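Down below is the structure, laid out as structure tokens.
Apart from one protein chain that is not included, each protein chain of the complex appears where it belongs.
This part shows chain A:
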Amino acid sequence: MFSWCTDPNAIDGLAWLSCYLTTGKHLSIYVSVGTVLLLLAITAPVALAFGFGGAMAARSHFPPLSWLGKAYIAIVRGVPDIAFFLFFVIALDQFFEWIRHEVKCPDWDQPIRQGNDFVVCPEAKLPLSTAAQWVHETYGFSLAVLTFSIVFGAFAANVLFGAMRAVPRAQLETAEAYGMSRRQTFWRILVPQMWVYALPGLSNLWMVLIKATPLLFLLGVEDIVYWARELGGAKTAKFTDYPHPDWRMWYFLALLVFYLAFTRVSEIVLDRIMKRLTHGQATMGGEAQRKAS
């Protein structure tokens, strides 16, 4: 990377470290930080959409839909989230392949599950065995995003469902008195007002989501945990210009600090947003702000 890095054996101290930390493999760990941020950036809105759908379903007056929504909310509570992650990654993959199998190979006569194997016709494989490496990686990443969104959507649904019920009943009654239909009341009165009630729960959820990102490692994505294990392991002079003993402890310490900083910054930002949103609201928080100023 730097001009002084040509002979790693001749340098030491900070210069050595600066060379060591900019090797090609280390660049991959910095890129994987980007993977984590990308996952957060995609998952957060998608999970919110899932959650909104779930909360709307749970509020529905059509019983089966409402049961479905409530079951979706309830199930993630009783079962460890990591079990869901491990389950959905395989289940979604097989589900997609099965659908493609049904569409593309209608005259395939063998069963799909043969003993311990899951067999679909070659054209239905996802991604195709001839596909490039980046397709495989992108597919794995999208599966991970979808899995995260389903699990966190359930938590978001729970938060939004509570927030919708927290909007004062009088507001909705006023809307009805003005002759608004149920749909109008929902979109014009309930939805704009529920966010301030939902925000504490949603910011909590954001923290939880940040702290769940290392689980990407378990879903087979080459994320920061993967690279920390890879780069930290003991290296001998035979394979690298930068031999070192087992440094995995320090790599994970760095990850720990990274996550601490990330959650701390989020906390501060979310606090600011909360202050903004409570401004002028008919809640205890808003009242306290009014008195203070």
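Everything below uses one rule, namely that contacts are C-beta pairs under 8 Å (C-beta built on N, C-alpha and C of every residue); 3 or more make two chains touch, one makes a residue touch a chain; residues count from 1.
Convention: contacts and distances are computed from a predicted model.
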Protein that the absent chain corresponds to, by UniProt name, given "Cobalt transport protein CbiM", "Sulfite reductase (NADPH) flavoprotein alpha-component", "Amino acid ABC transporter permease" or "DNA mismatch repair proteins mutS family domain-containing protein": "Amino acid ABC transporter permease"
Contacting the left-out chain in the complete assembly, out of A:Leu17, A:Val31 or A:Ala91: A:Ala91
Hidden partner chain, touching residue among A:Gly51, A:Gly153 or A:Gly201: A:Gly201
Contact with the hidden chain (one of A:Ser66, A:Gln171 or A:Thr263): A:Thr263
Hidden partner interface residues of chain A, rising order: 75, 77-83, 86-87, 90-91, 94, 113, 115-118, 155, 158-159, 162, 201, 204-205, 208, 210-215, 217-218, 225, 228-229, 232, 246, 248-249, 252-253, 255-256, 259-260, 263-264
